[in-house]
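Here the complex is missing one protein chain, while the rest keep their positions.
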Amino acid sequence: MARQAQPESHMQAEAHVHHPNYIKVWAILVALLMVSVLGSFSHIRPVVLFAAFGVAVIKAALVAKNFMHVTVEKGWVPYLLIVCLLFVVILFAGVAPDVMKHSGEHWNKPLANQPAQGAAAAKHE
Amino acid sequence: MSEHAAPGIFERYFFSTDHKIIAMQYLFTGMGMAMIGGFFAYVFRMQLGFPNQNVPGYGIVTAGKYNALVTMHGSIMIFWVAMPVLIAAFGNFLIPLMVGCDDMAFPRINRLSYQIFLLSALVLLSSFLVKGGPFGGAWTAYPPLSASGAYNLTPVGATLWLVAVALEFVAFLLGGINFIVTTMNSRAPGMKMYDIPLVVWMIVLASVIFMASVGPLIAGAIMLLFDQTMSTGFYDPTRGGDPLLWQHLFWFFGHPEVYVVLLPAMGIVAEVIAVFARKKVFGYKTVLYTTWAVGFLSFVVWAHHQFVAGIDPRMANIFSVTTLLISVPITEMVFLYIATLYGGSIRLDTPMLWALAFIGEFMIGGVTGIFLGSSGTDIYLHDTYFVIAHFHYTFVPIAIIATFAGLTFWYPKMFGHMLNETLGKIHFWGTIVTFNVIFIPLFITGTAGDQRRVYSYAQFAEQARPALQHLRTTSTIALLFMLAFQFIFLFNFIWSFRHGKTAGANPWRSATLEWTVPSPPPHGNFAQLPTVYRGPYEYGLPGYADDFVPQNVPDLAISIAGETD
Amino acid sequence: MLERYLTAASTYAHWVDYQFILIAVLVGFWLIVAEAVMFWLIFKFRAKDGRPTQYITGEEKQQTRWITIPHFLVIVCDLVIIVPAILLWYNIKQVLPPADETVRVIAQQWAWSFQQAGPDGVLDTADDIRTVGELHVKVNTTYHFELRSRDVVHSFSIPAFRLKQDALPGRAITGWFRANRVGTYDIQCTQMCGVGHAMMAGRIIVETPQDHAAWLQRNASPAMAASAAVPEAAPEPPASHGAIVAEARP
Partner (left out) sequence: MSASAKPISNTRSGTGIPTARLITWWVIASEIVIFGGLLASYVMHRIGHPEWAEAASHTNFWAGAFNTLVLLTSSLCAVTAHKAADAHEGARAAKLLRITALGGLVFLCVKAFEWSSDIREGYVISSGGFWSFYYTLAGLHGLHVLAGMIIMLIVAADAAKNRELQRVECIGLYWHFVDIVWIFLFPLLYIAR
């Protein structure tokens, strides 16, 4: 059971990261922003969506990696952030079948299913 | 630690950053709120036991007042009693002492946390003074009832309730993150991950669960606030919203919340049982693994509160399975606690009585949950008194029984005096017996179809039967006795401040670090900050004269052997 | 077991009761065993002079066995519970047996109103019978109900049928029941719905086919259908919300 006491180990860490060329990262981010902007004028839906959301994910990853130094941080930190994201995904998966959809097993949303003619259901009254 | 002159009374007790003072602030605020919540229980149980009679100290309970009372009872007991006492008070008091440091890592954030909490309590109580009175739409606050004053008739009260709850969340986010950081970073040298006492582990894990689950509800609360005050339509189906969204966001937090308050209670009980059985906790690591499993699973069971709420029936099957799954680690945890008793030398002092009662009663709460978690039977039992009895068999052990276990156990450390044992035992037996007499009849009325949140059963022929009314009256009378017994505790608590036997540093002969400092601990806690050499539960370690070895005592024999190697 | 406390008056009421008993037996067994073991240990290992405490970590194999074996037995019991529970759920909530009759149930603050087909046997025609607070159904007949709410969340509960389903504004939810015992039973609202929650009672009257036909005839006359069957007792929902169907979207 016994063990040697650890020496008072913990100094506040000094400069724990190597600083990359931030201007270069910034330039890439701005270029990606241009891609999103230009992509949004496309009429091909997949192109718009990728330019919008695919690029957003890339941008977020770049900021997280280069500005926030997530990858240099202790291993559990990125996992913590990922687990939090995972919980949001679980929430989405559990809620979407009810909220996103307008009908399911033995239920429907009369109003949402007749958006153009909400009054059509008025015959029930 | 401070070299400054002693601060004035006001600064010392109201604006202190000392974790022990903040713990006391949380404790006393929580106890005050418990009295308010208990008074509400008295009023509405009187109405149920003796319908439409004048309730002494309150008056006639009308339908609207009844709704407000049950809503406030639920909200207060969970958010303003269980949370502040179990997590904040014990967390604040114990974490720095048990991990061997002088204060929280961020004392001023800690103070801010309490101040926001106090504000939230005041906002909640202020709703009693506004037009329309306090919110009466149940603590779950389902919209559209909660979203529109035209429906709930308490437009101001509903908003105040929501603001109070949101503030309370912010307070516990700040406090909880502080607990996490302090435990992760500020432990005494030598205290490894598996040397941390279980109660600290559990409070920290509870804070993590809280932190990860409350976010969507904070978002949901903002949406509900806008629905109330800015006529948005987030939960209004006629305008593209969906009332089920709130229910999901609420229970996505609401179910983990059960474990948020359960885990600290489990931790307290672990400490008490280990000390009074003079035993190492059976399978310390297994306890932790089951806790992690419970923590994770608690995020995937929430919709079992909504089986019949209009969710897609296919989803109910998934949530039913996960719900029964979560019973596995919880059962295992309880088994481990019982196994800890094996081979011990059990002394039945008051804290131990409470701790054992926690296990005994919580098991009843646990097994009755199976009836509700299995979707088929929940169709019938949902929103009946069976549910009420079930969750009071979990929440009373958590928020009352475990709290008393903790309070009676750490009272000598907090105030330097022992509580009176005789009064303590009278209080214990009085509370436990009456507690069961309150809620066992409610299992029966629930099984007979009594629905919740109804101030009078006069309209319901099946429920208005005299046999059921007798059960309700029995429950109410038992509650009166239970409340009366609490005054014994209150007397004991206040009287022992001055007149209790002087405690000394370690009256229970316990091995964790908080017992190595004087009672009550001075500002800064440790005259010399400790170094940790062993786990927290070294009782009956062979080769020692004493039957316990404190964490900060070096193991001379073996370390000498190590040097000669 | 449940029938001692409350009549069972629908086909699936007994299924629910059996499931209840199954769970009660299984968890009751475990509860008693666990409590007994606990009390026995408290008694057996009470503090005695000269008997030192034992040092047991609970981490060696022959020790953890005492936990893992009951632990697996618990999992088995969980399975024994969950399988019939889901089957029960499936049969009540997911499978709709073919309907003999359909009735529309509308919840509002604070009353139940019902709409069922008149003598022509078709819903949503001029001779529909609308009632407030009372639902007349035939015994041994499978009913589908379409549940709606006009304002807030309510819950349609018939304890004697072991039936419960929340009614949400903006949703039409379909369920079923088949009453198998003649009598009058309570309809409750089991979801907090405001000040009048406790007043939101209804009755379901399960009748023989003959009685039901007679009731139908009594209420089917045009005059009755037009006025008397829908009294003004039920408060109108507040203007800006409410409309589950009528008002057009903004």
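Labels A, B and C are assigned to the chains in the order they are written; within every chain, residues are numbered from 1.
In the analysis below, contacts are C-beta pairs under 8 Å (C-beta built on N, C-alpha and C of every residue); 3 or more make two chains touch, one makes a residue touch a chain.
Every value quoted in this text rests on a predicted model; they were computed, and no experiment measured them.
Asker: The chain left out here touches which displayed chains?
Answerer: For the complete complex, the undisplayed chain touches A, B.
Asker: Just to verify: which one of B:G91, B:P155, B:P197 or B:G241 makes contact with the chain not shown?
Answerer: Checking each option in B:G91, B:P155, B:P197 or B:G241, the one touching the absent chain turns out to be B:G241.
Asker: Of B:Q25, B:Q47, B:T140 or B:S186, which one is in contact with the hidden chain?
Answerer: B:S186
Asker: Among B:V214, B:L381, B:L468 or B:V553, single out the residue that touches the unshown chain.
Answerer: B:V214
Asker: Take the complete complex as the reference. Which residues in chain A touch the chain that isn't displayed?
Answerer: 9-15, 17, 19, 22-23, 25-26, 29-30, 33, 36-37, 39-40, 48-49, 51-53, 55-56, 59-60, 63-64, 66-68, 73-74, 77, 80-81, 84-85, 87-88, 91-92, 95-96, 99-102, 112, 115
Asker: Can you list where chain B touches the absent chain?
Answerer: On the chain B side, contact with the omitted chain comes from 1-4, 7, 11, 17, 96, 101-109, 111, 173, 177-178, 180-182, 184-187, 191, 211-220, 222-223, 226, 230-234, 239-242, 245, 249, 252, 529.
Operating definition for what follows: only the chains that are shown with their structure count from here on.
Asker: Between the chains shown, work out who touches whom and classify the graph as line, ring, star, complete or other.
Answerer: complete
Asker: Using mean CA coordinates as chain centres, what's the gap between chain A and chain C in Å?
Answerer: Their C-alpha centroids are separated by 40 Å.
Asker: Could you put a whole-Å number on the gap between the CA centroids of chain B and chain C?
Answerer: Each chain's C-alpha centroid was found; their separation is 31 Å.
Asker: Could you tell me which residues belong to chain A and also touch two or more other chains?
Answerer: Within chain A, residues 105-107, 109, 111-112 contact more than one other chain.
Asker: In chain B, what residues contact two or more other chains?
Answerer: 237-238, 242, 244, 310, 313-314, 541
Asker: For chain B, which residues are in contact with chain A within the complex?
Answerer: Its residues touching chain A are 185, 189-190, 212-213, 215-216, 237-238, 240, 242, 244-245, 248-249, 252, 299-300, 302-303, 310-315, 319, 531-535, 538, 541, 554-555, 557-559, 562.
Asker: In the complex, go through chain A and note every residue touching chain B.
Answerer: Residue positions touching the partner: 1-10, 83-84, 87-88, 90-91, 94-95, 97-99, 101, 104-107, 109, 111-112.
Asker: Given the complex with chain C, which residues does chain B contribute to the contact?
Answerer: Interface residues on the chain B side: 63-64, 66-67, 136-138, 140, 142-145, 148, 150-153, 236-239, 242-244, 277-286, 307-310, 313-314, 316-317, 320-321, 324-325, 327-328, 331-332, 334-336, 338-348, 356, 359-360, 363-364, 367-368, 370-371, 374-377, 379-380, 382-384, 444, 447-449, 451-457, 459-463, 539-542, 547.
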